[in-house]
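Chains shown are a subset, placed as in the full complex.
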Amino acid sequence: MTASAQPRQLDARLRVSRGDFQLEVDLEVSGQQTVVLLGPNGAGKSTVVDALAGVCPIDAGRIVVDGVVVDEPATSTFVPVRQRGLGIVFQQYRLFEQMSVLDNVAFGPSAQGVRRAAARRRAAEVLDLLGATELASRSPRDLSGGQAQRVAIARALAVEPSLLVFDEPLAALDVEVRADLRRALIDVSAGTGALVITHDPTEAFLLADQIVVVEDGRVTQRGDSEAIRMHPATPYVAALTGTNLFRGTAHGGAVTLDGGLTLHAADTHAAGPVVVTIDPVAVALHQAEPNTSARNTWSTEVVAVEALGERVRVVLGEPFEVVADVTPGAVEALDLRAGMTVWASVKATELQVRPATS
Amino acid sequence: MTTRRGTEERIPLLLGVLASLAIALVAIPLVGLLVRVPWSNLGSLLTSDVVLDALRLSLISSIAAAALSTVLGVPLAWLLARRRFRGRRVVRAAVTLPMVLPPVVGGAALLFALGRRGVVGEPLDAITGIVLPFSLAGVIVANTFVAMPFLVLTVEGALTNSDRGVEAAAASLGASPLRVFWKVTLPAIAPSLRAGMVLAWARALGEFGATVTFAGNLQGRTQTLPLAVFVSLENDRNAALAMSLVMVAVSFAVLLGLRDRWWNNR
Amino acid sequence: GTDSDSDTLIVFAASSLVDAFAEIGAAFEEQNAGADVMITTGGSSALRAQIIDGAPAAVFASANASTMDAVVEAGDTAAQPEVFARNRLEVVAPAGNAGGVSGLSDLARSDLFVGLCAAGVPCGDLSRDVLGEAGVTPSVDTDEPDARALLSKIVDGELDVGLVYATDAASAVDDVVAFATGVDMTTPYLIAPLDGAADPELAAAFVDFVTGPVGRAVLSDKGFAAP
């Protein structure tokens, strides 16, 4: 879904260093796309926002918004954030404590020259859209966490930006509002592009036209929800999607994992560096050493047992961390508890081996 | 929210003792002063032309100086706290100098600079005909010179302390730096700004040395209350005490009049 | 306030002249309808500095010769200065005389709190001349910036003894006990009209009035010696 003639809303090559942390991320948002930046804590997601907002000017690279270069160290170009046409919701909300909620939301339109009364009308509209009308006259200091987040979102929406940038926009919201807001976001960003930052995979999969996975300052995978779900490229993404993923080296029917352990695989053609994924459902558990056709068996410790809807997720520890999904019946039968020792088995055919690409 | 009685922790002993000492240091001399005030013939002492003229001039000049200090000093404080520029430390050090200079020397410096024969004053007179010394304008300039540094340092301290993330948010909504400053930065430091304004006003109200040196001491034109007090100290001590009482009363009235809300807006 | 500057006569006078000039000024206003005499007092040298820096004063009365000389040198006087009064020093102790002071020699006692005017101000210079003449080395606790400040510390009993002008001692006769120094030394008071006077004739008239019979009478009433 790449735009053709129309300029991209955002085209950014970001190179920022912040203390010891180095960020190297390339991002594009075009047309009416919603791009989701997904990554673990401290991956650099908010740093991307800070770079776009000019709080952390980039050290190298280039930020282009709506066809205009807004930050490019090489040419000493730096456009202040107020002229960048971005609507940003910061992770910490950053509401104006000395104004009412209504004035917070009206601030953007006012700043853009809308007359006072009109700006307040616009603010009231947006608050209404987000179901926060009754908060209008409150002080931000007297809001609950979720209410504050809703107001922060309203404030950013009120300026009708050409690109929306949302840092964890839904984290503090309850489920009902979250669904409403998700719809509102999709409505609002129908006209414009949106860059949404989240660590919540469900949110990412629901909102995203494209997902960009960031880990430790680097992009580790890009693609639509489907592609990311089907072919996780890193252990982090695999964990997100509930898959076990390992890196290793294949040699004729066996794969030696980076940890040292060797597993048998059905695929005898692969060679060299590979990525191995194992569906948690494919991991079977046994009370004693199993007499099974499965080629891979090992004894291990149960680290944790968690209910997961109709299945139960069992986390296994040494010698290699694997997640197994079993039925509640199995848990009862085996009397699974954290700390106990069990035997695990995986059939060679359940190992999906792909050549490592990165 | 009204707090239930008994829900605040007791005041720590150490802090209570030190704070009491601080209050004593301020209160005992004031009591000493009040004891000596000639209460019986206070009325006649205070309704003289000299006192009324001086009171009027004091109020005008101290308020004007506080206003001028705010208008000029807040931007300077912002500049010092928010922008890195060459010579920033020198400017900051220079701004505090009027506090350090003995006021009389400050007045002399003002004369050297803005007096009729002064470096800037002479051309100013020649071009615009404005003569600052020995005029009310001169009193205001002298008061501002000594009072502004207090405002600048107070506001700068508060700005350094304040959350810049909120300013970034305001800018991202399209607000110009001036709008951010006016609508977001200033309201956020309001309590410190108020403290700074009170400091400047009070310093201006009590100012004596620089004023007498730069603007002279003419009743009805440049003689503010402290000058009148000083003159009476020389010959009529009771009158001086009575006038001091006026000053105490005025500032008490103003500071009590500023309702508690004005101070504690949260 | 000031109605019109042309009728206002601004007189700069040394601090010790406050009371005397207030009376003289009032008498002068009575004789010269429409004239408004405004007395500004201060340390002689502070006044000198202001005059040289262009203060709009019409008359200057100084408490010593050297400050007046400086004004003359600066070319700010409109006529030759005249000596119009003299002042001498007295040893002064607070009423009750708790320190048992009896004369100039008590200034040497280290058990007393002793105050003088600072060197450089007229009364301080005179004090040092008097003490030198009498061969007394004072045990000083404070050099006050002017005679009035010194007097008020004595009146309050903060100081046990000090040297102030006889005129100052006279103004606080109920609160202090005074003793002659035994040294015959005085300081002259000079007066002159100034160049910057808005109404030079009025300024000259005021100078004449001060040196004339009315002025002389008031001055001697306040304890000044004749020139």
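So that you can tell them apart, the chains are marked A, B and C in the order they are listed, and the count of residues begins at 1 in each.
The definition used in the following text is that contacts are C-beta pairs under 8 Å (C-beta built on N, C-alpha and C of every residue); 3 or more make two chains touch, one makes a residue touch a chain.
Keep in mind that what you see is a predicted model, and the values were worked out from it rather than measured.
Taken over the entire complex, each labelled chain kind is present as follows: A x2, B x2, C x1.
Heads up, the rule we're going with is that only the chains that are shown with their structure count from here on.
Arrangement of the chains shown, judged by which pairs touch: a linear chain-to-chain path with two open ends.
Counting C-beta pairs in contact, the chain pair with the highest total is A-B. Set against the Cα centre of subunit A, the chain with the most distant centre is C.
Between subunit A and subunit C the centroid-to-centroid distance comes to 87 Å (mean Cα coordinates, whole Å). Averaged C-alpha coordinates give centres for subunit A and subunit B that are 54 Å from one another.
Residues of subunit B in contact with at least two other chains: none.
The residues of subunit B lying in touch with subunit A in their complex are 163, 165-166, 168-177, 179, 183-184, 187-188, 190, 266.
On the subunit B side of its complex with subunit C, the touching residues are 53, 108, 111, 115-117, 133-134, 212-213, 216-221, 231, 233-235, 237. Put simply, subunit A touches subunit B in their complex at residues 53-55, 80-84, 86-88, 90, 92, 94-99, 107-108, 111-112, 141, 155-156, 159.
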